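All protein chains but one are shown at their positions in the complex.
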Amino acid sequence: MSDTLQKEEQIKASINAAFRSAKVSIQRKGRIIVEFRGGILPAFASYLKEYLNFKHLSMISGVDWPEDNQFELVYHLWSYEQSIHVMVKVRLDREAAKTKTLTPLWEHAETYEREIHEMLGVEFEGHPNMRDFILEDWDDLPPMRRDFMTREYVDEVYEWRKGREDAQDVRQTIAEQYNTEVPNFNNEDK
Amino acid sequence: MDTSFNLWILLMPFVGALVGLTYMGIGRRIIARVQHRYGPPIFQNIVDVLKLYSKKTAITHGVMFHLAPTLAITGTISTLMFLPILTGPHGIYLFSFKGDLILLMYIMVFGCLAMALGAGQSGNPNSAIGVSRGLSQMVGYEAPFVIAMVTLMVQFNTTSVHDIIKAQDSFVHWNMFQSPFAFIAALFAFLGFMGNKPFDVVIAPAEIASGPPSEFGGKYLALMQTNRGMFAFVKLVLYVDLFMGGAANFVSLLAKTFFFYLIPLFVGIVNPRFRTEQAITFFWKWPTVIGLLGFLMVIL
Amino acid sequence: MSAILQEKETTLYLGPQHPGITGNMMIELKVTGDTIRKATTHVGYLHRGFEKLMEERLWMQCFPIVCRICVPEPDPNEENLARAIEELEGREVPERAKYIRVMMLELSRMATYLLWMGGQSGSAGLYTMPQWTVGDRDYIIDLFEELTGGRVYHMYIWPGGVRRDLPEGFEGRVRKVLDYLEQRLTDYDRLLFENAIFLRRAQGVGILDKDMAMEWGVVGPPLRGCGIAHDVRKDEPYEVYDQLDWEVITHEGSDVYSRAMVRRKEFEQSISIVRQVLDKMPSGPVHNPGPNPLKWRVPAGEAYVKTESARGEFGYYVVSDGSLKPRRVHVRGPAYVHGVSLLERMLVGANIADTSFIMNSLGTCPPEIER
Amino acid sequence: MKEDWGKEAGNIIARWARKHSLWVLAYGTGCGAIEIPPTMTSRYDAERFGITGMATPRQADVLLITGYLAVKTLKRVIRTYEQMQSPKYVMGFGSCTINGGMYWDSYNTIKRLDDYLPVDIFINGCMPRPEGVIDGFIELQKLIDSGQANGWKKYQDNLEWYRTNQKKVIKNWKMPDYNW
Partner (left out) sequence: MKNIKGALVPFSALKYLGKKPHTVRYPFEKKKTAERYRGFHFNEIEVCIGCGTCSTICQNEAIDMIKIEGVEPGRGDSGLRPRIDNGRCCWCGLCVDMCPTGSLSLTDQYLHTSPDPDSYLLIPGVDNPEMKENISFTKSDTEPLLQFDRVPMRELDGAERVKSFAEVVLGYMQEEARAEATRCVDCGLCVTACPDHMHIPEYIGAIAEADDAKALKYIYDNNPLPEMCGKVCTRQCETVCAIGHLGEPIAIRWLKRYATEQFPDPAAILNPKIAEPNGKKVGIVGGGPAGLSAGYYLALRGFDVNIYEALPRMGGMTFAGIPKYRFPLDSLDKQIDYMKKVGVKMHNNVRVGKDITFDKIRNDNDAVFIGIGFHVPYTLGLTGEDLENSIQAIDFLRRVNIGETVDVGKKVVVIGGGNVAIDAARVSRRLGAEVTILYRRRVEDMPADWEEIEGAEDEGVHIVPQGIPLEIIGENGKVKSIKYGMAEMVPDDKGGRPRPKLIEGDEHILEVDTVIGAIGQEADYSFLPKEIMDELKIERGRVVVNELKQTSIPDIFAGGDNVNRTMDAISAIADGVRAVEGISHYLLDE
């Protein structure tokens, strides 16, 4: 086991040595997760890119964690030489989500950041070209936020074709057949 | 004589258009066959034109835009008028006695220019680019064409198409064989004329929509399609006149023109399109050199 | 004549309705004459919000919709999501299913390359080629239809294996199609890959710098067209790719032509891979069943899986919070970089005529850019 | 009496020509576009019916809505449709155009195409097979023949209604007026 994860362990050690604020864990062979809390992200990214050879920025994902009141940005980096994929996770405050752009390091980060800006509403300081990406004239909540309810939005904006109103719920129909009522204990305190 | 003459004047444009469009239809079937499929009915292009005439048309881009198709078709009809269509005792000459090769060369461009102006006014950038490409390419293929024409004129010492036809009295005297260099040069120019691949930079669908005609629809397009059919016929007849000694009857005319029609068709089936500057360079290279060679041989 | 027009800068909108554009997107070009001075891509015409929709769907319900993410080649999407879930759950996949999956992925690669060949030559105005290749692609589609029941959207690869076993005599029919395609390759070569005009159009056009390719996250044939031998199938072998004999194709030149040649040669590789798969395919079950889909909870965690699609690395980042529905599925389509920022960069200085030519050579696929 | 006869004959010819020459606008608006190449190329060869792709809306007769329409695309599609010359026909491909299809709960796609554009024919499928597409064309030909493919007239007559629906989803309406 230790034999196969040697490269990963090395990278873990180097990151730990250079950045105290980064919590590194090895997920499996070829997958490293770095939780980066505090500090300057561009410096860390540049360290990964220049010193550890993670040249390839695969993508930037944004995950919404409303229960923690945070957004999580995941930077996916790939090293061709070592065949290792690193996910750098950064947590941002959901109310004032703001971070530094990585466009100076990777020019194509521009589109990812534009998308995250549009879909989650994260600000990227120093981004050169923050124009609309996918949506046009969008004035609701950023759609990828968990509190944006797409089904409610659809009900409001679009109309359904008529003719399907006679649909019945099987469970409800059965309950009615026998004059029973199904109580709801879902919202009771445990 | 007079009635038949008037009749032919009236009929010829229609015949020309029908023949041209039918050739295109046959061409589409041949293309389809190479492409491993059946293709449309032979008269598809005629149906298309009929449909276009039946369409309501509501596009407004200015006077020139309106006039362009009409001007273009006028140009083509006048070219047709000055072209000997059938030779021999039952020949159809229309006004061709009065005109000559230089006049033909001039009025053939007239229609294209009209189109260019109309397209230019449509305001569609695709049209504008198409026009500019068309004009550039015209500069390209006109070079070998003019050289070939001049060669012929010098060779026979005349500017009359009629005389050139007369000079090719038998099979072996066809200019095809008599002055092969001029023929080859003219043939390359012909590929450019017909706007088939690899020289269809003007309409190049994948690049600039359909080029100059982008904004033309409905009846305008119908006129333009008719014009295209007719113009194809004009060009074919001209080449038959110049290089295959004309045709004495309709059967031979159709056979000969169809032969000429097949050449750009076959080239077009199997080749992609040049870029504009590549097309121009191409024309100025091989065809021009060959044409000049033929010209030199004639004057020496 | 063109010199006069050279002075003026025109704005040319390529798309969204434009025959030269692949799919439904738009490139705003600033041109002088035929030369492009500036290119700006506009995407979002195909945005359906898959990632949002998946948050609203049960894990199983995601499968019918992920295949729609990339229309021309849906299978890598199914493969990715299935593999991500298997990684999260630790579910084993039967050996036979792995072979069938490889066969599916390679067939889909071939189908995509055929479509691409048509697109590439069609954008250069050679319409005989798309007629041939798209027509021949239909034979692969027929195989898909027979195996999965659907022509385009297969819904075939799913967690724990594949949906159905091979039908009777299917292997023979696959071989027949492979033989046919192999023989057709000669025709394709003659018509397109050796065509003098195509060579003139393609060589030296759309140059992608080697270093830039690495740094910009270029993947797939465009990367290998720069002479860099990287392929997910070798870098991180999945399914049974490490048990098959094949090589990573590279081509020096970094231009449209070298990218075309990479694909052309990979087509042969795919044929060989499928043949090997058919030779080696073990017998046994094809599906390792999981829980009832209606109450299926995938353990909390995250997984990043990648698959080498015909256009390059397809990555899925899947986050589960242990509930009935995915927390987040983020899709990294290979065309995301190729089709937006890289294209903008590469078009500067190019001829308008080469726009869709270059676009095709990069394998731009708008539906997966905007999902 | 004679005039009527002439008009009638003209109509018959026009309908016949329209029916046998359907020029399709090359605009892949959704995923159904992936089945258009097989339909148009050698395996199914829709050109047998005179169906050809056209590059610009000015020249096209049929607008294929190949599946879902994102709101952003809808705006362009309306513009495209209005640029086409009458008589023009709209074909709705697959489930998405009928009642939302797969993307019924997507915030960015319209659900019922006929609210925004007059649809002459719907084709079943997700997406329709080439056979289905050809079947749709044949059905459209029948409708043209019987004079029932009148979506374009409907659009003119009910422009107000269509506009209201269109403006409901397209938030920033900046488009030239429709002139026919």
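Order as written gives the chain letters A, B, C and D; numbering starts at 1 within each chain.
Going forward, a contact is a pair of C-beta atoms (placed from the backbone, for glycine too) under 8 Å apart; a residue touches a chain by one contact, two chains touch by 3 or more.
Keep in mind that this is a model prediction, so the values were computed, not measured.
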Exercise for the section: Give the labels of the shown chains that the missing chain contacts, considering the complete complex. Expected result: A, B, C, D
Problem - Chain not shown: contacting residue from B:Y38, B:Y106 or B:F259 - result: B:Y38
Practice task
From the listed residues C:L199, C:M212 or C:V248, report the one that touches the chain absent from this view.
Solution key: C:L199
Handout entry: Absent-chain contact - pick from D:N11, D:N124 or D:T164
Key = D:N124
Practice task
Taking the full complex into account, find the residue in A:A17, A:A96 or A:V170 that is in contact with the omitted chain.
Solution key: A:V170
Handout entry: Of C:Q17, C:N80, C:T128 or C:S309, the residue in touch with the unshown chain
Key = C:T128
Problem - Those residues of subunit A which, in the complete complex, touch the missing chain - result: 161-164, 166-171, 173-175, 177-178, 180, 182-183, 185-186, 188, 190
Practice task
Considering the whole complex rather than only what is displayed, give the residues of subunit B touching the chain that is not shown.
Solution key: 30, 32-38, 266, 269-271
Completion exercise
Touching the unshown chain, subunit C contributes residues 57-58, 60-65, 128, 135, 142, 145-150, 153, 155, 161-165, 167, 187, 190-192, 194-197, 199, 285-287, 289, 291-296
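We adopt the following convention: only the chains that are shown with their structure count from here on.
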Fill in the blank from the handout: Separation of the C-alpha centres, subunit A versus subunit D, in whole Å, is 39
Completion exercise
subunit A touches at least 2 other chains through residues 135-136, 143, 148, 150-151
Problem - Junction residues of subunit C, two or more chains touched - result: 18-19, 44, 47, 49, 52-53, 56, 131-132, 135
Practice task
State which pairs of chains touch, listing all of them.
Solution key: A-C, A-D, B-C, B-D, C-D
Problem - Footprint of subunit D on subunit C - complex, ascending - result: 16-19, 23-24, 44-49, 52-53, 56, 64-65, 68, 71-72, 115, 118, 130-132, 134-135, 137-138, 141, 151-153, 367
Completion exercise
Per the touch rule above, subunit C residues touching subunit B in the complex are 1-2, 5, 10-13, 18-20, 31, 33-34, 121-128, 131-132, 135, 191-192, 195, 197-198, 200-201, 351-357
Completion exercise
Residue positions on subunit A within touch of subunit C in the complex are 28, 30-31, 33, 55-59, 61-64, 74, 76, 80, 83, 85, 87, 106-108, 110-111, 132-136, 143-144, 146, 148, 150-151
